[in-house]
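Missing here is one protein chain; the remaining ones are kept as they sit in the complex.
For reference, chains read A and B in written order, and residue numbers begin at 1 within each chain.
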Amino acid sequence: MVPTHYYLILSAILFGLGVVAFVFKRNIITIFMSIELMLNAVNLAFVAFSQALNKLDGQVFVLFVIVVAAAEAAVGLGIIILIARNRQSLNVERVDLLKL
Amino acid sequence: MIDFLAQHADILITLVKIALLLFIVLTVNAYLTWFERKVVAHMQSRWGPHRVGPHGLLQPLADGAKFLLKEDPTPAGVDKFTYYLAPLMALALALTSIAIIPFGPDPLRIFGRDVYLGIVDLNIGLLALFAITALSVYGVALAGWSSNSKYPLLGGLRSSAQMVSYELALTMSVVGVLLSAGSFSLRDIIGAQASPKLGVLGWNIFPQILGFLCFFVAAVAETNRVPFDLPEAESELVAGFHTEYASFKFAMFFIAEYTSMITVSCLCSIMFFGGWLSPFPASWTFTHFLPSAILIPFGLWVIWDGIRYETIFGRIILPGLGTVITALGALLIVFPAVNEFIQGPFWLLSKIFVFLFVYVWMRGTLPRFRYDQLMSFGWKLLLPVSLANAVITASVILVRGGGH
Partner (left out) sequence: MNPPLLVFFVLAAMAVIGAINLILQRHPIHSALSLIVVMVALAGLYLLMGAEFVAAVQIIVYGGAIMVLFVFVIMLLNAGVEEHTNASKLAALAGVPLAVVLMGVLAATVAGSADRVQVLTPGSVAPTKALANLLFQDFVYPFELTSFLILVAILGAIVLAQREKA
């Protein structure tokens, strides 16, 4: 048996790595992928708790998170395509028209 | 040493099963290419391979040797990691899906353990197969993109868009089967079709005919075979996503395609045609001699055909082959226990063979879909029909008061 807090520590590490990727990378698509990594880390925590408490609500919520992530990925990638078309670059540092 | 083996016997038996199944699947792949070339050729009133070995039976060996010995150029400017990963991924996923398929109902008794035919029986067997199908889109998409060339990129994008579109219809069309079986496990699905009262009418093909048609069409589109093989047809985009792939890497895509053909044939037989169930009623025990009744005449014909064959090599090999086949048939009559054991696998393998023949038949007969026709067919016809099938099946089960 694997203790529950092993899973939670792994979830925390993955979430932290997602935050690091979000802050440090400059390609819009990679930043978007780091959001998906963070969502996955949270899903892992949900399923770990669902197993620990022996209730299935955690897994139902994971299904909802996956569905919402899919919808968000679709719309987000649509926006990214528009940005790429308008700014001719996928570098977030070039999307700075509102900067002083 | 012996007690180490005894303690870990389960793992060892599984490893042996995996090695054996891998060997069998790869051999079947090779001879499937021979079978396809022969059948398509005869449909087109020509011979097909008949020089390399008697009746061209050594042609797959020659092809294999060619693939291994040919020059393997890597085009300039490819993304090296992805270029090498794509065929590996396609092949690994295609071969993994064979692990989930059960080949027979009864276990063997080996060293006091029950060894089932089939590597594993997952609770979510069917869902795992769909997961593997979903991942195999990457093999195609990454192959097309990493080749750093126009035609593979277009072919890869078209092919992966096609696969993703037909995946939806594929998963929706088996919902009816799942509802009537109440489980994702493939053994349970076959078990749900075994009705002693209805016999062959209990098979899923009769209530689920619409689901079967949707599944078969969607599966042919998933495996990129005719009539849905526009992205890789020779007269279209050169060779589609595997244009820039040479000998062995091309062979990996090739094996992946034929293995997924075999997997789809297994799935069709298991989900809709009763798997290892015999179409004859159980009381007709004389039908248990059907394997022998097929093997013995076939073996005698091979001997007769080989005795006066053109080449000396054929005159030695073919009668030998025929003797082995006849001996197998005779063995089944002599040992009734073996005959009983072989009934299940015999029926499953015959059904798989029929579906493979249908695949090859379609290749020899049907013209190709144009790409826009293909996409509109998948989204506007196949998906609504499979959804309707799911709704109708669910309503019928609800009205009947069944359900779990």
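The rule we apply is simple: a residue touches a chain if its C-beta (ideal position, glycine included) is under 8 Å from a C-beta of that chain, and two chains touch if they have at least 3 such contacts.
What you see is a predicted model; the values in this text were computed from it and never measured.
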| item | value |
| --- | --- |
| Which of B:Ile13, B:Val28, B:Val52 or B:Leu85 contacts the chain that the document leaves out | B:Leu85 |
| Contacts of chain A with the absent chain, listed as residue ranges | 1-10, 12-21, 23-27, 29-30, 32-34, 36-37, 40, 43-44, 47-54, 56-57, 59-60, 62-64, 66-75, 77-82, 84, 90-91, 93 |
| Interface residues of chain B (partner: the chain not displayed) | 79, 81-82, 85, 122-124, 127-128, 130-131, 133-135, 137-138, 141-142, 145, 153, 157, 160-161, 164, 167, 171, 184, 404 |
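In this section, only the chains that are shown with their structure count from here on.
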| item | value |
| --- | --- |
| Centre-of-Cα separation between chain B and chain A, whole angstrom | 37 |
